[in-house]
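For this view, one protein chain was removed and the others were kept in their places.
The first chain written gets the first letter, and so on, giving A and B; residue counts start at 1 in each chain.
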Amino acid sequence: MTTLLFGAQWVHLAQCVLLTGAFFVLLLAGWPANDFIRRWEQHVLCWARWFAIVALASGAAVLSVQTGLFEGRPEAALEPRAIWYAMLDTRPGFLWMVRHGLLIVLAAFLFLSGDVSARQNWIAARGEAFVLAALALVLIGSSGHLAATSESLWPQAIDMVHLLGAGIWVGGLPPLALLLYGASQNAAAPDPYAVRTMQRFSRAALIAALILAGSGIASAWLLVGGAAGLVGTTHGWLLLAKFAVLVLALLLAAASRAMMPTLSSPTAAKSSATARRMAWFIASEAGLVLVVLGLATAMTMTRPALHDDPVWPWPVRIVHDFLPTVPLLQRLTQLPIAYVLAVSGLTIFAVVFLVRRRPILLFGTLFALVVNGAAIGLQPLIVQAYPTSFVRSPLSYTAGSIAEGMAVYQAHCASCHGTPTPDPAGGWGSAVDLLASETIWRSVGDLFWLITHGRPNLGMAEFGSRLQEAQRWHVINFLRALGMSGFCASGPSRIGAVVKPDYAWLSAPDLTISVGPLTPTSLRDLRGKRMVLLVLYSLPDSRARMTELARQYGTLSVLGVEVVAAPPQSSPEAIAELGQSPPVLFPVVTNGNEEITAAYRMFAPGTAHTEFLIDRQGYIRAIWRSDLTGMPRADVVQAQVERLNGEKSPPPLPDDHVH
Amino acid sequence: MRIPTCARGPFFALVAWVPGVVLALAHSELQRAEPPVESKLKRPPSEVKLYFTERLEPAYSTVRVNDDHGAQVDRQDSHVDSSNPLLLRATLQLLEHGAYSVIWRVLSVDGKVTEGRFTFRVE
Partner (left out) sequence: MRMWQVAILVNLALAVGLGFGYGAWGRRLATLDGEVKTAQAQVEQLTREREACFAGARVGEQLWEGRGIVRAVYPKMLIVTHEEIRGLLPARTTGFRLADSTNHERAHAGDPIRFWLQGTGSGNNVLVRMETW
């Protein structure tokens, strides 16, 4: 079914592109001034009639196959009723109708031949055909990914401009090849109108190529999402294959362009031979880019690299994102780099002086030096990689997942890695290896590979057979929290009682706010809307503070803060225990408290009354602990909230893209 | 317009990059779900909400929830939210303790079908 769709879409796209290009070249050639051009034009018009018929037929095939896919059963492709609904009830169906309406009008235009002997009639006829074909082509861009993700017209415009560029360049090649071949059959010099058309097309193709470059880069930026996506996914490999075929096609184009001056040379035989050669080159180029169209169609049918799990093919990778406290920058200024720079600088001067007359040697040596320098200089940034290094976690980073991971860790991992022990003064004690700086570098995909396959040479068993995939991902969420907790208690990135402006890195695990039998909401729902003051309290010690919070809630609400209180144990009596003088009006969690406590206590060990100030983007910005800093005071909390409100640029959202 | 000889190679390479990328149409993926994927809940949820990365076609997007015997436990009213075309929802009957699977199949507005499933438990 999918192969059928691929074939039909490829053929349809190719016909639309060829129709647009054919009329573009006819317009470029101008009103036919002699018999030769007139005969060529009739040829191209005959082709165009066939293109239109095949476009309509393949379009119908595309619609029926898509109906089968929409409904999920192949028989639906042949049911008129199902096809009718697919066409009318969906946006792709509506666009199909509009485009094929245009194609039908174009076909009618082509088959009902009118009188084009007068120049203005000729321009009207060819121009109208070009406009209809181009419209039918660019509207394909309206049913693309860029159109699906946003309501505004500008992202669709990228796809549309790209299609127009492709239509002009790719579609124009076959008629042009035919023109030059016909011109070369003359015993005399090639027809001057043919030469003029070739020159005009050359210029137009350059502009079309620039348009394609710009819109393509914009599109790639939005869809591929990085080196891992490019080399590790089917979508990325198809893109690289297209790139390779296109390079070949463009080399042919460059060669043709280089032959242009010879075309208009006074020697008849020479320019005739050139014309024939150019015709062959252009025809081959056309063949290659039609293959490119096929690869492009295949790409539309694979999951885009941005949303796929890439399989990393090499044993190493370069790290460029890291926790701010790891002294990468210090390592960068270490000795080897300085030496490399100094030595390279001196060598460059020497080489330039010696080989200043031989550009190739110069460029070659410089290139070798740069590569060498990069290899040495990037050493600290190169880390071990595995096939799953760039895979993203399918489970969101939630308190429940962390608590589950903690349980799995205790059962399976603590025996070798040790139990992280809470140290009230300075955060968790070190579990074997897991808080070391090497572990910080590892992506979640790295950890998943190591847990699944173990490290036999270091004595770690493989857990792929002992733990389900979900359990392994829970442990990884726990390890993420463990790693971050190591940094938040002490050191330069410490999270204390004072908010550091523009410094957000500790993402708050999502939690479910379940108050009695009311519908639960989650911390995620408040993201982008309100700040959250998460209060881990226990009665009777927190009684005074809870009374103060109840009184202060109105002011805090106005400042944009939601207060969420969670006692350590799940209990339906929690609200009753807080009493009603004054009445407590903020949410008090009564279900799932153990998970919230387990997860958040990693950032503030112990059992003392603790409050976390979480900003609107979902980062923990301040932590108050009654045993360290004393019970938080109302004015202090308010002051920090005002600091957050005053931040100019909000931090980027923490990544929770899951599948 | 003349391109200097030595710049032709890189220029054409740059231009070559491009047409490849066009029409990389995409599919709608599940961004997050309520109840969350693989979660354990103390109280049974009254509805499932699935948030996707792309706008959905209401006519061809459905979700169903089965218990561990395969019986359907949603009220067969799955629909795309009228105010948010990225949200697919369905209400549920009262759920007992046990494991449930959520099976979804959606059509995004660029004409691509994606489907998937995940489970959650009620304890």
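The rule is simple: a residue touches a chain if its C-beta (ideal position, glycine included) is under 8 Å from a C-beta of that chain, and two chains touch if they have at least 3 such contacts.
Source: prediction; values computed, not measured.
S.K.: For the chain that was dropped from the view, give me its touching partners among the shown chains.
M.R.: By the stated touch criterion, the chain not on view contacts A.
S.K.: Write down which of A:Leu63, A:Ala107 or A:Val584 is the residue touching the left-out chain.
M.R.: Checking the options A:Leu63, A:Ala107 or A:Val584, the one contacting the hidden chain is A:Val584.
S.K.: Who touches the missing chain here, A:Gly127, A:Pro261 or A:Gly630?
M.R.: A:Gly127
S.K.: Among A:Val25, A:Ala574, A:Val589 or A:Leu613, which residue is in contact with the omitted chain in the full complex?
M.R.: A:Ala574
S.K.: For the chain that got dropped from the picture, name the residues of chain A it touches.
M.R.: So the residues of chain A touching the missing chain come out as 98, 101-102, 105, 109, 114-116, 118, 120-125, 127-128, 131, 515-519, 572-580, 583-585, 587.
Here is the rule we use: only the chains that are shown with their structure count from here on.
S.K.: Distance between chain A and chain B based on Cα centroids, please, to the nearest Å.
M.R.: Here the centre of chain B sits 16 Å away from the centre of chain A.
S.K.: Sort out for me which residues of chain B touch chain A in the complex.
M.R.: 1, 8, 12-32, 34, 36-40, 42-43, 46, 53-55, 57, 59-60, 105, 107-111, 113, 116
S.K.: What does chain A use to touch chain B in their complex?
M.R.: Within the complex, chain A touches chain B at residues 13, 66, 69-72, 85, 89-92, 140-141, 143-145, 147-149, 159, 162-163, 165-166, 170, 203, 206, 209-210, 212-217, 219-220, 223-224, 235, 239, 242-243, 246-247, 249-251, 253-254, 289, 292, 295-297, 299-301, 303-304, 306-307, 394-396, 398, 400-401, 404, 470, 510, 514, 517, 519-520, 522, 524, 570, 591-592, 656-659.
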